[in-house]
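Shown here: the complex without one of its protein chains, the others still in place.
Presenting subunit A:
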Amino acid sequence: MTVKELVDLFNLEIVAGPNLEKEIDGVYIGDLLSNVMARAEKDNLWLTVQGHQNVVAVALLVELSAVILVEDFEYEENSVQRACQKGVNLLKTKKKSYDLACKFCESEI
């Protein structure tokens, strides 16, 4: 599944979408950046409450397919600019991580 297909299927909001044709492979949930660096895998979706600009650096380094900011948290403005420059997809939702993850599970993501 691509990020674009995911957005349509789960009604996610695109905050920065420079690379929406990227394929998704798996999900990682976490808010501690050291854990995300060490545990998340290439092409994972990352569900988090962190919206600051270093999130983009982590997503880029791990080569994540997209960041999904949950519970209606907001990205910092410079996160969005940096994501567009670096080709990192930033999505958001009002849902909680667990509820969204359950829905992903039902769709075998």
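In this text, a residue touches a chain if its C-beta (ideal position, glycine included) is under 8 Å from a C-beta of that chain, and two chains touch if they have at least 3 such contacts; residues count from 1.
One rule holds in what follows: contacts and distances are computed from a predicted model.
Hidden chain, UniProt protein name from the list "Cytochrome d ubiquinol oxidase subunit II", "ATP synthase epsilon chain", "Carbohydrate ABC transporter ATP-binding protein, CUT1 family" or "Anti-sigma regulatory factor (Ser/Thr protein kinase)": "Anti-sigma regulatory factor (Ser/Thr protein kinase)".
With the whole complex as reference, residues 31-38, 48, 50, 52-55, 57-58, 60-62, 78, 82 of subunit A touch the missing chain.
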